[in-house]
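Each remark here refers to the structure printed beneath this line.
What you see is the complex with one protein chain gone and the rest in place.
Note that the chains are named A, B and C in the order they appear, and that numbering of residues resets to 1 at the start of each chain.
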Amino acid sequence: MQDYLLILLGTVFVNNIVMTKMLGLCPFMGVSRKLETSLGMGAATTFVLTLASGLSYLIETHVLGEELRYLRTLSFIVVIAGIVGFTEMFIRKTSPVLFRVLGIYLPLITTNCAVLGIPLLNVQARHGFVESLFFGLGGALGFTLVLVLFAALRERLEAADVPLPFRGSAIALVSAGLMSLAFMGFAGLVK
Amino acid sequence: MPTSPHIVLADNSVRAVMFKVLAALVPGVVVHAWMFGPAIWVSLLLTTLFCLVIEALVLAMRDLPLKPFLSDGSVLVTAWLLALSLPTLLPWWLYALGSLFAVLVAKHLYGGLGQNVFNPAMVGYAVLIVSFPAHMNLWPAPVGVAGHTPNLMEALDLVFAGQGAVSPDAYTAATPMDQLRAQVRTGLSAEAVAAASFGLHAKEALVLSYALGGLLLLAHRVITWHVPVAFLGALVATATLLHLIDPGRHADPLFHLLTGSTVLGAFFILTDPVSASTTPLGKLIYAGLAGVITVLIRSFGAYPDGVAFAVLLMNAAVPFIDAYTQPRVFGHSRGRRT
Amino acid sequence: MLSAILVMSGIALVLGGVLGWAAIRFRVEEDPLVDKIDAILPQTQCGQCGYPGCRPYAEAIAKGEADINRCPPGGEEGIRQLAELLGVEPKPLGEGLVHKPKSVAVIDERLCIGCTLCIQACPVDAIVGAAKQMHTVVPELCTGCELCVAPCPVDCIRMEVIKEDISNWKWRYPVVSLTALA
Partner (left out) sequence: MRFAPTPDEPRLTPFPGGIRLPAHKEVSTQRPIAALPLLPLYVVPLRQHIGEPARPIVQAGDRVLRGQMIGRPEGYVSVGVHAPTSGRVLAVEPRPVPHPSGLADLCVVIEADGEDRAVEPTPLDWHVMDASSLRNRLREMGLAGLGGAVFPSFIKLNPGARRSIPILILNGAECEPWITCDDLLMRQRASEILLGAQIMRHMLGAQQVLVGIEDNKPQAIASMMEAAIGSDIRVVAVPSIYPAGGGKQLTYLLTGRETPAHGLTTDVGVQVFNVGTAYALYRAVVHGEPLTSRIVTVTGHVAAPGNFEVRLGTPIADLLAAAGGELTGATGRVIGGPMMGFELKDTAAPVTKAVNCVLVKDAVHFPPPPPALPCIRCGACARACPMRLSPHELYWYARHRDFGKTQALNLFDCIECGCCSYVCPSHIPLVDYYRFAKSEIWAREREKKAADEARARHEFRLQRLEREKQEKAERLAKKAAERLESGAVSAQDPDAERKRAILAAAIEKARKAKEGVQPRNVDDLPEAVRKEIASIDARRTGGNGADPTP
């Protein structure tokens, strides 16, 4: 149990997928303009990532095996695309506004490198099924955490007297950099 | 010209607030100079100078009036906190770089006074410790512990000309935190190390003087009790817990209170109103989590002190915390964000 | 090779089945987005956007056929709200469109010949009168769309900017000067 907890905490804080691994920057910058949207995006990504981690583990061990290893990336992408498609329909039905606001970023979870990256890292780290799930969940929670914090921060920045050349994406990138700097403080906490 | 009210509280201004903070820092600075030698004056002077010059340049570039912003004292507070967080006797350009990141990047890119999300002094510190760890780990030892304490001329020489007549070996020593880590690695118990209390006496005096300044700020209602109490409380609680779990690896809470910039952080850094949470509950969460993170980074992390990183991490979380901890408005059933 | 094809088609089949089921289970009946967009539009029905009314423009936006910056009466605020609803960047008012102060149409009653052309043009039934009788604009109902101005054969309709009085007076944005401290 302690191992799983360490995996979870490690992926959320120490090896944060966005802040230290620099994966998933596209939705991080794209869907962080409003707090509510970022929460929706975080939830969707969490759902997709956790499911993708588990499914891809099953495919890796039970379907692909040793000889079909070259199909790994391909089959993972197909699985992720399938889950994203499902999520998309679900959100479209349950929250049309969120669906519209997430816009292109929702189908783009498919190509969110974090979502592919985590299953691949799972394989690399030789995680078991439960470990994979926790790793996926942790990565997704870490993504959601920074996404939500960043969205709240950007809502506040929206009204700040930022000098003209730095308005919008520029100051957002600076802030992301400073947040990343802050996350460096966690370095070495969990291997 | 406001349409109403037509009166304002007398003797109340940003400048008054900032100069109260500066005044409260004076005992700490004096004790620092007394315990660690006159080098602090050099770094204090340098950061003040650099911060003021950078602020003036940026204000001119942004077409803002110089006088109200240079005279409000907020730049001085940033500069002093930066100087007190950095080791003394660094090469001059490191102070310049730290000031640049503090004033230009952390403050003015966000719009200047009152608009920055991250604590400027801590951004300056964090950039330096991440980029120049070798320099940043050379902490001059207290007078009496070090083989030699540089006088003012030697300090100037070291800062501006690099290694001068005095070698760093002569005046630096591993900080208590470093030593603790080293000893733990070689198998000695943390208790034994802490009991040896190298340099802790000097720290005690310094910590007390910062605390005195902090109490002055509390008395003058510049800060509220929430942040220092939550930060120190959480720090002591976390440290106690870890110490109880494994006394051999983790130092006792007193050690955590006395080392690093714990007390400076509790009263002066975390309380920076601009980058701190503003709601009562938010302040408790903000400072409490910062306390926990500080101890975790100190106990398990790669960096010598966790206060700066804890402050920056919690700064990033402040807008989120504030959004969800708005107090219950009079006549509403509960505080909420909709 | 065969096993690879089998594996991939197997995965595709399973996922396809799940998605097919989901498409039926979570089918969206209609798009309430049009209503949301229409709610933001000012309902002047002026047609300056190039569509024959606010609702058609809202439908065009929802379909992605029209840009959000085609509505001058909605002003900057309207564009900002549309941008927020649709999650896109606000943009300035489209080319050839200008924002005018809110006005109402006024009929010069000495000139009106009672031709009813303006009544037919008014999209919100804000003009009252019968054939060969003098017409009047009900100012509370007039949206200021100007559609009645052109059809009038005797040019007796003019647009009057609504004057500020105590009932519609607004507090101004505070002016604060930093440079005053010299």
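The rule we apply is simple: contacts are C-beta pairs under 8 Å (C-beta built on N, C-alpha and C of every residue); 3 or more make two chains touch, one makes a residue touch a chain.
Since we're looking at a predicted model, the values are computed, not measured.
S.K.: Need the list of shown chains touched by the one chain that isn't shown.
M.R.: A, B, C
S.K.: List the residues of chain A that touch the chain left out of this view.
M.R.: 155-156, 158-159, 161
S.K.: What is the set of chain B residues that contact the non-displayed chain in the whole complex?
M.R.: 1-9, 12-14, 16-17, 68, 72, 74, 111-115, 224, 273-274, 276, 278-279, 322, 326-332, 337-338
S.K.: I need the residue numbers on chain C that touch the omitted chain, in ascending order.
M.R.: Against the left-out chain, chain C lists 38, 41-45, 53-55, 77, 110-115, 123-126, 132, 141, 143, 153-154, 156, 164-166, 168-174, 176-178, 180-181.
FYI, only the chains that are shown with their structure count from here on.
S.K.: Given the contact rule stated at the top, which pair of chains has the most C-beta pairs in contact?
M.R.: Top-ranked chain pair by contacting C-beta pairs: A-B.
S.K.: Centre to centre, by mean C-alpha position, how many angstrom separate chain A and chain C?
M.R.: From the centre of chain A to the centre of chain C is 38 Å.
S.K.: Could you put a whole-Å number on the gap between the CA centroids of chain B and chain C?
M.R.: So the centre of chain B lies 53 Å away from the centre of chain C.
S.K.: Report the inter-chain centroid distance for chain A and chain B in whole angstrom, where each centroid is the mean of the CA atoms.
M.R.: Spacing between the chain centres: roughly 33 Å.
S.K.: In the complex, go through chain B and note every residue touching chain A.
M.R.: Against chain A, chain B makes touches at 62, 105-106, 108-112, 115, 117-118, 123, 126-127, 130, 293, 296-297, 300-303, 306, 308-310, 312-313, 315-320, 322-323.
S.K.: Mind listing the chain A positions that touch chain C in their complex?
M.R.: Touch residues, chain A against chain C: 33, 37, 59, 63-64, 67-68, 71, 74-75, 78-79, 81-82, 85-86, 89-90, 92-94, 96-97, 100-103.
S.K.: Show me the residue ranges of chain A that touch chain B in the complex, using the header's touch definition.
M.R.: 35, 148-150, 152-153, 155-157, 160-163, 166, 171, 174-175, 178-179, 181-190
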